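Note that one protein chain of the assembly has been removed; the remaining protein chains are unaltered in position.
Labels run A, B and C following the written order; every chain starts at residue 1.
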Amino acid sequence: MSRTDYSDFLCPIKFCCGKLALETLPAELRVYNARKPLILFSNKAVINGLIDPVKQAFDDSEMVAGIYDGVPESPTLSTIRELSDIYIKNGHDALIAVGSGSVMNLAKVLNIVVSGEPGDLKTCQGEDKITKPLNPFFVVPEASATGLMANGSACIDNFSFTSRYLIPDYLAIDPRIVQQETVGVIIDAAMRALSSSSFAYTLPDTDYFIDPYAYLAIQTICENLIPVIENADSKKGFKDYLIMNDTEKGKMALVTASVIGGFISFCQPAGIVMRLSEALSEYCQLSSGILAGLLLPYGLEYAMLKEGYQTEKLLLALAGPDVYSRTPENERGKSAMGILRDIQDKLFHLTDGYIPRTLAGAGISENQFSEMIERMSQNDEGIDSKGCLSILNHAREGRPVSDI
Amino acid sequence: MGKGYMGKVLFVDLSKGELKEETIPDEVYQKYIGGMGLAAYLLYNKIPANADPLGPDNIIGFLPGLLTGTGSFFTGRWMVAAKSPLTGSWGDANCGGSLSPAIKRCGYDGIFFSGISKKPVYLYIDHHTKELRDASEYWGKDAVEAEEMLIAASGSKKTRVACIGEAGEKLSLISGVSTDKGRMAGRSGIGAVMGSKKLKAIVLNGKKRIQVHDKAEMKHLSKLANKFVKFQVPLPNLMPGMAGILMRALPNAMAQDGMLYKMMLRKWGTVSMNQLSPEMGDSPIKNWMGSSKDWGFSKSYSTHPGKILKREKVKYHCYSCPLGCGGICSMKGKYKETHKPEYETVLALGGLCMNKDADSIFYLNEILNRAGMDTISAGAAAAFAIECYENGILTKKDTDGLELKWGNSKAITQLIEKMIKREGIGDLLADGVKKAAEKIGKGAEQYAIHAGGQELPMHDARNDPGFALHYTAEPTPGRHTLGAGLYYEMFQLWKVAKKLPKVLPLYMKGAKYKTDNEKAVMGATNSKFMSVVNSAGGCKFGMFIGAKRVRLFDWLNAATGWNKTPEEYLAMGENIQTIKQSFNVKHGIEPKNITVSDRVLGKPFQTEGANKGRTVDLEPVRSAYWSEFGWNPETGKPTPERMAEFTNP
Amino acid sequence: MYLPEYCEFLSPVQIASGHHVLEKIPGFLKALNAKRPLILADKGVTAAGLIGIVEDAIKDNVQIGAIDDDVPPDSDLKVVSRLSDVYRKNNCDAIIAVGGGSVLDTAKGLNILVSEDADNLMEFAGANKLKRPLKPFIAIPTTAGTGSELTMAAVIADHDNFIKILFGSRFLLPDIAIIDSRMTLTLPAFFTAATAMDAMTHAVESYICLQKNPLSDAHALSAISLISKNLLNVIRKPDDQEGRLLLAKAATLAGMAFSNSTVGIVHTLGHSVGGVCGVPHGTCMSIFLPYGLEYNYHLVNPFIAELLFPLAGPEVYADTPENKRAEKTIEYIRQLNQDLHDATGGRHARFLSEILNRDGEQMVKKSHFDAIARISIGDGTKFYNPEEIDYDDSMLVLEASWDGRPLNRNLVKKNA
Partner (left out) sequence: MAYSIIDECIGCGACRTLCPAGAITGEKEQVHVINKEFCIECGTCGRICANEAVEDGFGILCQRVKRKDWKKPVFNAGLCASCRTCVDTCPVGCISLSSSIVKKDPREYPFLEDPKACVSCGFCEADCPVDAITLEILSKETQAAA
C-alpha cells in the first residue's frame, strides 16, 4: 500500500482575515452557542493598544466578554490555576487568545483544564491523549505570532500536549491587531512557514489535500516578504484601519501564511531542515526560523537526490505559472533553488548583514556541527547524520548540493 | 464546570436493606429540573399502578431543589413525595428548615425508600458512610426529642434530621415529617408512609461541594434580590387588621404588589394575616359556615400580629432565606419554646373552631409539631367534630365526655391530644375528616370540608375563586400553595414572560367571579410556575416579591449554564404538572370527582360577612384550566400518547 | 495572488482517501464513540453493488443498526421522517451515507431530526438554526462530482407544496468523508464524464465568482489540473483505480473550493434546466460552463486566463500569448466537451439540443426556454455571479447553447 494509497487530512480552522475580522468574533461564538468568552492578552497588550479594538468589537454585540490582560512572558502552572479559577467562577464558555505566541500556548493548556478538570493536565499529557473536543478556542494573532498556535501542540513548565483538539476553531486576522512588528520577527515567522510548506509541497508522493495550503503559503511569502520588509519602517500612523495600503495587506497575508505554515508543520512530520535549524539555534543567536530559511535550498536539494522530492514543482509556487511554463522541465528544480537563494541574498542586504547569506555567517565551527548531529541522533535514531553533515557543509560554503 | 445539580439519586430498599445509587442523565434535568419534577418523573415510572400507599410498593422520596446550595436566595426548600395515603393520588409536601442542602451535600438530588423494614430504622449518611441503622430506641419518641437524640448520637452539630413523631408512627393519615425541631412537611399524609415503612428518620451530614456554572452571576442576582428584601417601612401592629376592614368595605380591589406582603412577613411573618384575612373574608370561620361577622376584630384580637411578636425570642431563617418569616417563641407550661405558629395554624385552631385562647393555640402548635401531625388537618378535624356534636351526630358518649362546643379551647385541646394518641374519638378523627365522616355516617359528610380527602387550608374560595380552582383541579387537591388570583397578581410573571395576561391595578370585586378564559390562563400559569419553583427548591414567599426582582429563571440559567427563556421554563412546568396528573390517572383517580362541598363555593351564598352574596361558578373555569394543559376538558386526564412520553425506556 | 479586503474559509471535514479506506470506518466510529450506524443509500448505489462492498468492509467489527436504500432521486421531507423512525427503532447512534447529492442531503436532514430529537424539520429551516454539533455522520460519496459531502447546506423538497427547503449550518457537515476509489470504479463512462464536469464547474466558477478567496483559489487550481489530466484516461480505461482516486480527490477539492466561494450563472441556469426538464445536473454544468465564462468575460478575463495553466498544462500556457489565454481557456473547455462527446459515443451532450433521455427523445425543447429563464431569476446562486442576470440574459445564453455556437460577447449587457 504505497503512500498515495491512504491519506488522512483535516483542517478544522476557520480562517477569517481582513478588515473588521474582530467584529465577526461574537457571531462566530454564537455558532458554538457560547455566550461569555474569556479574552486573554499578554501583559504588553495595553502598550500595543490591542485591547480597545477587541473591547469595542464586543461592546456593539451586547455579548459580555471577560478581559484578562496579564499573561506573563513565560507563564507557569500557577497562571493556569489562576485563570481557570476566573474562567470557572464567571461561567465563561469560550477562550479567545489575542496577540503573541505565548498567550496562544497558554490558552491551549488552559482550555484542556477548563473543558475538563485540572487532573486532565496529567492524564492528557503526551501524544493524542485528549479524547473529546474541548470548549471553543479562537486566536487573533499579531504579526509576531510564529504560526505555531495553529498546530496542535502546547507546553507549559514540564507538561507537553499534542492533539488535533488543540488546534484553534477560529483564526481572525485583523489589521488592527497585526499592526507593526519588528522586522526580525516577521522574517523568522515567514521563513519557518516557507520551509515547512516547501517540504510539504514537494513530497515525493503528493498529498493533494495539503498541496493547496502549501502552494498558497509559499506563493504569499514570496510575493509579500520582501516588499513588506522594504518599507517596514514606514510607520504610517495606523489609525485608519479601513483603508489598508499594500504593506498592511502584505503583513496580513504574511501572518496568514505563517499560520498555514504552522498548521502544515503539525500535519507533516518535521522535515530535516526544521530539526537541524531547531538544534542549530542553540549554537548561535539567529532564530530557528531564519536558520531554516538558510538551510532550505540545500535541504531540498539533498532530499530531491535522496528521496526524490519534486523540487521542480516548487518553481510553480515560487515564481508563478509564467516562469514555470517558460523554464525547461529539467531546469525547473535548479531555478527554484536559485530563487530561494536569491531571497536569502535580498534579506542579507535588507537587514544589513544581520541575516547572513550562508551558514558561515552564523559563526558556528565545524566540530560544533558534528557534536550537534551526535546529540540529535541520540534522541532520534532516524537521523541520517551523513546527510545532515553534507547539508550543513554545503550551506556553510553556499555550494548547491549536487551529489550524496 | 458545575451544573448546580449532583447528577445522582439514592434508592434504599427497606425490605432487603440495600442501598443503590443511580446516575441521572443531563437530559432528565433539562426536562424535569429537580425536586418535585424529578420526583414526579421517577415515581411515575417506579410506583406500580395499584400500589397500597401504606404497602411495600409505595416509594417515598426526599429531594432538594436544583437551586439549593447554589448561592441563590429563597431556595432552601426540600420536597417529600410519595403516593398519598390520604388522597390516594400524587402526594407531596414541601418544607424549609436546613435539610435541603444537607441532602445535596451527601451527593444526591433525591433519596428514595421502597419496601418495608422489619424493625424501626433510620438512614445515616455522612461523608464516609451511608447505612441503615436501628431506630428502636427512637421509636415512640416525639419528633423534637428524636431529632435532638439523633444529632447527639451523630457527634456533629452540623447533622440535619427529618423524622416522624407519634402520629406518623401510628399511621395517622394527616401526619407529616418534621425537621429543625418543628418545621413541618405536613400535607398529603406523608408521615404515615414513613410510619408504614418503619422509617423513623433520615440523618444527614455530608460534606460534598455544590458547583455552579456562573458563580459571579449568581451573586449578582442574589445581591439584587437582597436589596428588595431589605427595603422596609415601619408598620404598626394593628395596621393589617385595619387594612382588612377597609378591603371588606370597598367595592373594588387593588392589585397586590408582593413588596407589601414582603414587609409584613419581614416584621411579623405569616401571622401578619391573623386579623387581615378574617376581616377581608379570606379566612374560613366556624367550619366554613361562619363569616367575618362571627370572628370580628375583637375575637381575632387575642392573636393579632403584635401579640404573637411579643412572644417571639428570635427570628428564624430557613437555609438561603434573606427574609426570615419564621421565629422561635417562648411559652409557659410544659414546653418552654416553639416555632412561631403560622397563620394557617392560628386560624385552623382558632377562627375555624371559634377558639380565642392564644395559649392553647401555642400549646397545640408545639404538641402537633412534636407529634408530627398537620396543624391544618387537626384544626379542620376538630371543627368537623364540633359541628357534628352541635348537630347531635356525635353525643357526649362518643366524645368520651368532651363538651365539643365552638370556642371551648379546653375541650379542643383534649380532643387533639386524643387524636395524637388515637384514643377513642381521637382514633376516629386521626385519619382526617373524610375517613371520619365515612365511619360516623348519619349525614356527617356535609360537615367534612375537604377536597379529595385533603382538609382545606385557611383560604376561602368565596373571597378568591382562584383557590377553588386550585383546590379541585390540581393533581394534589386541597392546596393553597399552588395558585390563586392573588398569587398571579404578586408573581408578576407577565413582566418576564411575554403573552401572559396583565392584571389591572384596580378592578371591581365582581370581576373575580367572572368565568372568562383569562382566569384559566392565570391559574395554569400559577401552576406551571409553582411546578418550576418547587423543582428548584424555591419558596413561594420569595416569589411573591415579583419575577423581575427575585429572578428564579435567571438563577436557574446561571447555575446550570442553560440558556432557557421564561417561556421554556413555564413549558417545563406544564410538563411536570402533566406527569403528576398522569400519575393520578395511572393510580385510578377521577379528576372530575375531586370537588369541594357547596358550602365552600357559596351555594347558597352567605347573607352576612365579607363574602355576603358571593358564589363561585367552578366548572367552566376548571375545564378551561385543564384544556390549557392539553388535558381532556371534561375528565381532566392527559391523552394516553402524552402519558407515554414520560415512561422512560 | 488575489487578496480581497475580507475573506473566510472553512472546511472542517476529515478527508480519508485511498484505495482501501472503507476498512478504517470501524476505527473512525470508535473515535466518534458510536457503535450502531444506520447505512443510507439509494437504489442506484445498491444496484451497483457498492452497499455490498461497504457492508463487507465493516460488518465483522461493527454492529450495523440498519441498512435503508429507499431514498428517492431528490430528497423529501416524508422520507426523512420515515428514516428517523428506522433510526430510532434500531437505536442507531450514527449515520453512514453512501451515494450522491440526494442521499447526502437526506442524511443531513435525518441527522437534524435524530440529534435534536425533533419531529418537524421545518423548525430548523433556514441558516444557522442549529446550535450544537449533531450525532456522528460519515459520508461516502459515490459520484466524483457533487461535492455535497463538503457543503454546509442541504436542500430537501416538500413535494406536497412543490417547494425546496434550504438548511444551512456548519453542523450539517459530516465528521468524516471517505474517498475510496472502489466507490467510483464501476461508474459508467457517461456518468463519470458528467460528474467530473460538475466538479470542474465548481472549481472554475469558484475561481471567478464574487466570494473568490485565496484558499478556495488554491483548491480550485489543484482540482482543475487533476481533472483535466485524468478525466479522458479514466473514460477510456474505466478500471484505472489510480485515475478514479485522483478524480474523486479532485471532486473533493472542488467541493472545498466552491462551498466557501460559491458559484454563479452556470449553476443558476443549470438548476433551472434540471428542475424544468429533469436533465442530470452534470450534463447541464458541462454545457453551460463555456457560456458562463463568455458571459462574465468582460469582468473576469484575467482570472479566466490564469485557468489555462492548470487546464492545458505548461506547454500550451507558454505558447499562448498573455492576451489570448482567456479565449484559449474557453476553447480548451469546448474541446474537452467534444473529446468527452466522442469518447462516450455521443452520449455526453455538447449543447442543449443534443440532450437525449434513455429512449432517445430530446429532453430540452425551445418551448422550455421561457420557464427556464423565469425560474433561473429566483435561483440563489445568481447573486454571486460577477455580471447581473435577468430574464433576457438567460434567454440570450439559452439561445446560444441550444446549438453550441459561441456566445456573442458584445450582446451581453455590461451593467455590473
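Here are some notes:
Methods note: a contact is a pair of C-beta atoms (placed from the backbone, for glycine too) under 8 Å apart; a residue touches a chain by one contact, two chains touch by 3 or more.
Since we're looking at a predicted model, the values are computed, not measured.
Counted over the whole complex, the shown chains touched by the missing one are A, B.
The chain that is not drawn here is touched, among residues B:K223, B:K396 or B:K410, by B:K223. For the chain missing from the display, the contacting residue among B:H317, B:K495, B:K509 or B:K612 is B:H317, taking the whole complex into account.
For the chain left out of this panel, the touching residue among B:G2, B:G37, B:P53 or B:G69 is B:G69. The chain omitted from view is touched by exactly one of A:E117, A:D205, A:E307 or A:E397, namely A:E117.
Touching the omitted chain from subunit B are residues 69, 71-73, 76, 98, 101-102, 105, 127-128, 156-158, 207-209, 215, 218-219, 222-223, 226, 229-230, 312-322, 324, 327. Where subunit A meets the omitted chain, the residues involved are 77-78, 80-81, 84, 113, 117-119, 121-122, 159.
By definition in this document, only the chains that are shown with their structure count from here on.
Separating the CA-averaged centres of subunit A and subunit B is a span of 65 Å. Averaged C-alpha coordinates put the centre of subunit A at 33 Å from the centre of subunit C.
Multi-chain contact residues, meaning those touching two or more other chains, do not occur anywhere in subunit C. Looking at subunit A, residues 33 sit in touch with two or more other chains.
Contact residues on subunit A toward subunit B in their complex (touch as defined above): 33, 35-36, 88-91, 93, 114.
Against subunit A, the residues of subunit C that register as touching in their complex are 1, 3-21, 24, 128, 131-133, 170, 214-215, 217-219, 221-222, 226, 242, 245-246, 249-250, 252-253, 256, 306, 309, 314-315, 317-318.
By the touch criterion given at the top, residues 1, 4-21, 24, 30-31, 33, 133, 208-209, 211-213, 215-216, 219-220, 223, 244, 249, 252-253, 256, 321-322, 324-326 of subunit A touch subunit C in their complex.
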